[in-house]
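Working notes, beginning with the structure itself.
As you look at this complex, bear in mind that one protein chain is not there, while each of the others sits in place.
Our next item is subunit A:
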Amino acid sequence: MIENIKGVSPYLIEGIQLTLLITIVGVLIGFVIGAFIGIGRLSKNKLIYSFSSIYVETIRGTPILVQIFFIYFGLSDLFGINFDKITASIIAIAINAGAYIAEIVRGGVQSIDKGQWEAGRSLGLTSSQTMRYIIWPQAFKRMIPPLGNQFIISLKDTSLFSAIAVNELLYQGKQFATTTFVYFEPYFMVGVFYLIITIPSMIVLRMVERRLDV
């Protein structure tokens, strides 16, 4: 038992690094996407609004596994775009988290009292200045807890990329299992490794939440 745990651990340490890389880069890009799309969903411009809404509903309405297959196999088949597995994974997380983050951004911005807008505009600030200096800083504070949640969700979602043989945490455990025919310890330890990231994340999130009083 201990032997097997010792045996699998180096693989998992490698795997979790890739899992974290995909999650962090993916969610950061997803945040940029989400910020634009989320604000787009509040736009009075019909075109921007429609595009943003279609994006959000399409992504939220399809499984992430379908999205990664589409990006990795589908695009390559039709357009000859060949992403390496890690890039494809990052894109999938970015696009997927982007849709959920867009909703977080929209909710955050909408939660700010309309009077803040009016005060900004009445002082002569443009709408983008009002957004940037008045609305966004207040809204962002309220977005932190759900963004933290999304990070944890995206982290767990990366395990699905084992389906395209990305050497992330779950795939590493699976590789060990299928080559050694030992199944309990690798999958148990894969779970433990996820928890090593998720539980402290949740604790930090709780603390931040309390600090922000939201």
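Definition applied: a contact is a pair of C-beta atoms (placed from the backbone, for glycine too) under 8 Å apart; a residue touches a chain by one contact, two chains touch by 3 or more; residues count from 1.
Heads up, the rule we're going with is that contacts and distances are computed from a predicted model.
Trainee: Tell me the UniProt protein name of the chain this structure doesn't show, selecting from "3-(3-hydroxy-phenyl)propionate hydroxylase", "Nitrite reductase (NAD(P)H) large subunit", "Pyruvate dehydrogenase E1 component subunit beta" or "Amino acid ABC transporter ATP-binding protein".
Mentor: "Amino acid ABC transporter ATP-binding protein"
Trainee: Among A:58, A:76 or A:129, choose the residue that contacts the chain missing from this document, as touch is defined above.
Mentor: Considering the complete complex, A:129 is the one touching the chain left out.
Trainee: Among A:116, A:149, A:175 or A:198, single out the residue that touches the unshown chain.
Mentor: A:116
Trainee: If I consider the whole complex, including the chain that's not displayed, which of A:53, A:138, A:175 or A:198 touches that chain?
Mentor: Within the whole complex, the residue contacting the unshown chain is A:138.
Trainee: Could you list which residues of subunit A touch the chain missing from the display?
Mentor: 113, 115-116, 118-119, 121-126, 129, 133-134, 137-138, 141
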